[in-house]
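Removed: one protein chain of the complex. Kept in place: all other protein chains.
Up next, chain A:
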Amino acid sequence: MRAAGPAGATSDLDHPEAYRLTWRDRARQRGLTPTLWLVAPGVVFMIVFFVYPLCYGVGLSLQGTGGWFSAYRDFFANRLVNDHGSRESILITLELALAASIVNVALAVPVAYRMRGTVRAKRTIMAVVLVPMTLGTVFVASAMKEFLGPSGWLNRALLHTGVVDQPLQLVGNFTGVLLSLVFTGLPFAFLLMVGYTSGIDPSLVQAAAVCGARPAQRFWLVTFPLLLPGMTITFCLSFVLAFGVFPSATLVGNDAGPTRVLSKIAYTEYSYGRYPTASAAAVVMAVVQLAVLGLVLWGRGLLHRGPTTGGKG
């Protein structure tokens, strides 16, 4: 055994102290091997450039000009630069992100459910659906602004066919931003849901069919409960994506009015050099987002968490 160290020659075997473990061996027994040094670069980087800024930000938010919590007081009392209501923006951001992620999951589940097996042109559909994800929020938002605008093609078509008399107001308000967020977020939700739906054993559905369940029953009584945990995860990740985004809110929406989102407020404060209030807005954002995620994941704990594969064949 190398564990005895360099002194552990054959002649020392009679002496019990030769077997005494050094701190090195004890560490090794608990799993602390020298290979662990491999994580050092990653861990050091993440601590210096993620954990430290995070703590620094929280500290900064407490150093407002008027005492400990003055930055937060300013935030909740709507006393910020160019302020159009920072307190209300919490609700606005929440509504936008919740609506977008609910729509995303609701649209992604049926399509993903139908894509679970081998479907014609699956790869093409996947590729087309992936396009908006790669284009990113800025491009989609600027494209939507023209497409949904009063003289865009959508309104033109609606006017032409006589569906509406007046152009629909889709830009500069909640609807436009929501549409833009759905276009960027849906591909991601879809991709995740395809992973979940194809993870469900088809023999479970077959068994239900043999027992006489109709397609709707098969879906609602068998597949849907098994999909719920995956749906909550998809919901959470869609929510994260929609909650922090501000290009769509500024470009398609109206950041001085009905779609002033928290991240835009944080940015405006930052660009005016008011770091404490900017950090306060950013911290409020994090707290709200983590509260929603915590709530959803707590709800997920109450759901079925069994295997998605059948038992014996």
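Everything below uses one rule, namely that a contact is a pair of C-beta atoms (placed from the backbone, for glycine too) under 8 Å apart; a residue touches a chain by one contact, two chains touch by 3 or more; residues count from 1.
By definition in this document, contacts and distances are computed from a predicted model.
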item	value
Absent chain [UniProt protein name; select from "Putative spermidine/putrescine transport system permease protein", "Lactate utilization protein", "Signal peptidase" or "3-isopropylmalate dehydratase small subunit"]	"Putative spermidine/putrescine transport system permease protein"
Residue of A:L62, A:V81, A:L98 or A:V111 in touch with the missing chain, whole complex considered	A:V111
Among A:S86, A:T232 or A:S279, the residue in touch with the chain that has been omitted	A:S279
Sites on chain A contacted by the missing partner chain, in the whole complex	30-33, 35-36, 38-39, 41-43, 45-47, 49-54, 56-57, 60, 107, 110-111, 113-114, 117-120, 125-132, 134-147, 151-154, 156, 183, 186, 191-192, 194-196, 198-199, 202, 205-206, 209-210, 214-216, 230, 233, 236, 240, 243-247, 250-251, 262-263, 266-267, 270, 275, 278-279, 281-283, 285-286, 289-290, 293
